[in-house]
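Left out: one protein chain. Kept in place: all the others.
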Amino acid sequence: MIFNSVSFSIFFIVFFLLYWFVLNKNLKLQNGFILAASYVFYARADWHFLFLLAGSSAVSYFLGIYIGKVTNDRQKRLLLYLGLLQGLGTLVYFKYFNFFITSFANAFSIFHINLNIHTFQILLPLGISFYTFRTLSYIIDIYNDKTKPTRDWVVFFCYIAFFPCLISGPIDRPNLLIPQLEKKRNFTYEHGTDAMRQILWGFFKKMVIADNCAAVTNQIFDKYLVLPGSTLLLGAFFFTIEIYSDFSGYSDLAIGFARLLGFNVTQNFNYPFFAQNIADYWRRWHISLTSWVTDYVFTPIAIAFRDYGKLGLLLAIILNMLIVGIWHGANWTFVLYGFVNGLYFIPLIWLGKLGGKKKSEHSKLMPSLAVLKNILGTFTLVMLTNIIFRAESISKAFGYYRRLFSLSLFKTPVFQGKLDAAVTLFLIGLMFTIEWLHREKQHGLQIDYIKSRFLRLGIYFSLMFIIFIFDFTEQHQFIYFKF
Amino acid sequence: MKFFIKRVLYFILYLPIVYIIFLFVSIPILPKHLQRNIHYVRFNGDYLYTKTAEADTVKKLDILVLGASGAYRSFDPRIFKKNGMRMLTLGSSSQTPVQTQYLVNKYINKIKTKMVIYNVDYIMFGIDPLESSLDFFSNAHHFDRQLLSMAFEQKSIVGFNTFTYAWLNSLWKNDKKEPASIGLDTYISDGFVERKISKHQYSGEHLKKISVNVDPKQFQIFLDICKNISNKGIKIIIVQTPTSIDTYRSIKNKDSIQQLFSSFKSAPYLNFNDTTVFKNNLFFDKTHLNQQGVEIFDDILIKKIGNISY
Partner (left out) sequence: MTILKELNDIFIDVFENEDIVLTVSTSAADLEEWDSLNHIHLIVSIEKHFNIRFTSKEIQSWKNVGEMVDSINKKIAV
């Protein structure tokens, strides 16, 4: 069930009413209800792998208890490895097995050795990259004494399968979500309305911005071999906006729906395109994933390499970014994407400008020229690696770059639907203006500071109207054959 | 909490009203390319508006023709009148069985006709009925329940927006008349659209071979329409108007589609695709007869109708 569908709307409304009006008295029942609904939600999308979800949850649940109980260090470590093996093992099998096989065979083919290796028909279980990271963080945190194991299996299974976040995140840590599951949830009018605002904003970004950008992006990337560099630049631009609005829109929806149920789920995007350097960007982009990899991959490695100064730090960062890259999918493009982003950190590491927040531009309305320069520079760096991210193969990515950085960069752009793209550009401007005004806030449409109810309602109605007029998810082929 | 639900309900209540106001105010001023999810196609060249207005005044007919553009471009009422027959064509651009059924339900009891000619073509079971629905919404005179259910069946935001806007316009504006000529086309009373340059000839082209889709739902509606008409004691003939040789040859599955056309056993099926007669010079594009072709076709058809035994 995708969020912008009639079936999900009905599902959620029914769930919401039962959750707050019927099941609110008993916490255990209410949690059980969440679990049941989450499994129904998952089953509707992908029932084959429901057992895998339940199985992974069960393994982590029991391992968590044992790791917490056992005092012998060696036994503890063994249990941890078991958990890592189960989680990473299933993830690697389902996601990367074919990738390894084909890459292995390709490597041999360079030496003209033909390995007749067949790839298996391995389907990718829905959400596995997300819920596996939840189970892993749970056992690792227990091992490191950062969290206590929970004895309530319903609570734990809910933590893993929480339906607003089950399919595409955010990836919550146990310390954030489990305590909330163990306590009664309260509903306040302010949180409810703000959650609705966040959901509206998510729908706007996903259905208007993302889908309209995709229309431009797809035709440019499909025909990149014959288009001038200037068009390819636009393609990279629209794609960058597309993934941002699609994913951050989705995250806003997930967070909004969770908030309607009384849960505060982790923020996933913090206005990444307002970042002024690449380190800042990665602190704002897909936060739940990057912070996960930072805490469980970067930090231990960086600590181990701390004697090697800046080089050690660089190595840790590159490994970190490689994992972030490959997490996205089984393709060498993702590896390269991660690697290049890691390299981007080099100037920052050498100049020691990695950390913290710049305190300067917080409450100014218009960005200063220096800030603007940094923002645009960072955006350009990101935009260029997104070409690798989207390309189907590394050779195609390089083909794209070759045409992009040729003299045809200065030719006028060529593609279908220029007027539509111009409209989309205007809407992108609108989105960023609104987000810039709210860049210190939890989400782009947190307009509770507007005192006039009329103005607030006007904004909601206008956004809904724009969604209905500009939503591109419905793509009808109008043949107009005049038959 | 109850306050929250109350507020949400009020919002949902007001939303359609505000939405309709926004729609009504913005569409006239928004440039066409900004009108993404709405396709208001009033007076778009098939003269649906005018011919349904005429149909409202007709009581008796000899022949009622149904179909898509093959229908309204191939049956010249003037030729039939010369042969003593009153003929009206209720056909529109990209019309599918869904819309034909709407027209039949609306008019078959109001108009006494001796015969119905259901004009069929290769793509009628395969195209998205939404396109024609938008035509019907934009050019409707009365917004009845059946038209509304057509909008709901399409489940399309474009359909709903177009329907709503067209309905609002009908309340507000006084209906203009459709221009007598649009581009190269002239409207002839009783549903015929004449291509003005009657000697305009098709020169043939290389067409990629395609297999046309058949939507079983559309096919079933076609059968239901035929049954409905036949049960009322009205003679019905299924006619396939000529199409150019290049088009004819490019449809890979034309035989199976032609079999579908002849599925209704109580109706004779006449296929006029005679390549010895209908050469390219009788068409103005790859599928439509020019006026010369129309005259030849109508003469052949009238002779054939006279010889049909039931």
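Should a chain be cited, it is by its letter among A and B, assigned in written order, with residues numbered from 1 in that chain.
Simple rule for what comes next: a contact is a pair of C-beta atoms (placed from the backbone, for glycine too) under 8 Å apart; a residue touches a chain by one contact, two chains touch by 3 or more.
Bear in mind the structure is a predicted one, so any value in this text is a computation, not a measurement.
Trainee: For the chain omitted from this view, which of the shown chains does it touch?
Mentor: A
Trainee: Consider the whole complex, including the chain that is not shown, and state which of A:Leu35, A:Ile67, A:Leu313 or A:Met464 touches that chain.
Mentor: Residue touching the chain left out of view: A:Leu313.
Trainee: Looking at A:Asn144, A:Ser395 or A:Ser462, which makes contact with the chain not pictured?
Mentor: From the options A:Asn144, A:Ser395 or A:Ser462, the contact with the absent chain belongs to A:Asn144.
Trainee: Out of A:Leu79, A:Ala195 or A:Ala302, which touches the unshown chain?
Mentor: Within the whole complex, the residue contacting the unshown chain is A:Ala302.
Trainee: Residues of chain A in contact with the chain that isn't shown?
Mentor: Listed in rising order, the touching residues are 144-146, 279, 283, 294-295, 298-300, 302-304, 306-307, 313, 316, 354-357.
Assume only the chains that are shown with their structure count from here on.
Trainee: Per the contact definition, I'd like the list of chain A residues that touch chain B in the complex.
Mentor: Interface residues on the chain A side: 20, 187, 189, 192-193, 196, 419-420, 423, 457, 460-462, 464-465, 468-472, 474, 476-483.
Trainee: Per the contact definition, I'd like the list of chain B residues that touch chain A in the complex.
Mentor: 1, 3-4, 7-8, 11, 14-15, 18-19, 22-23, 26, 33-39, 45-46, 68-70, 93-95, 121, 123-124, 127-128, 130-131, 156-158, 161, 287-288
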